[in-house]
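Shown below is the structure under consideration.
A single protein chain has been removed from this complex, and every other one stays in its place.
Presenting chain A:
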């Protein structure tokens, strides 16, 4: 006890205070001890500050990286261009099959209704109608090409969704570059292949005839 009473100010430590039994601590001793504790904690606070700053910096970098990769998924390209284009292709397919079905059914009805009393005339008429059926069947080629375009678009979207899923799992996966053409698109561009045009697009047969 006497030991604690002998010390004061900067010489004082917590052990000294704990050993005191008079339960009266001078204010100057409390202040001195508080200063001592503050001085002792300064390096710890500085290191905590540095490490927190580093953590925040890394979080910011991760968010920026994620944002950059998300932009590469290019949702705008998918929703503004690719999906509407698929819709147009599907509509064109529906229309082409409808026209072909209608043509073939009309021809079938005409064959059924044809006058069979003159075999030669009937045969010639049937032959002519069969030609119309062959022509109508060419829709399969065009719809096939449109379906191929749709499948390709779906593959592109599938790739980008896969990139998104992998980004969520692991931010290290390199995503598909935004706006970059796929190998097939590059090939088609180089070989002037764009598939059937939509109504009102491309040149008409009469325009082509004028060129020849």
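To be clear about the criterion, a contact is a pair of C-beta atoms (placed from the backbone, for glycine too) under 8 Å apart; a residue touches a chain by one contact, two chains touch by 3 or more; residues count from 1.
Convention: contacts and distances are computed from a predicted model.
Comparing "NADH-quinone oxidoreductase subunit A", "ABC transporter ATP-binding protein", "Response regulator" or "CaiB/BaiF family protein" against the UniProt entry of the hidden chain yields the protein name "Response regulator". Contacts to the hidden chain, counted on chain A, fall at residues 127, 130-131, 134-135, 137-142, 144-145, 191-197, 201-205, 208, 211-212.
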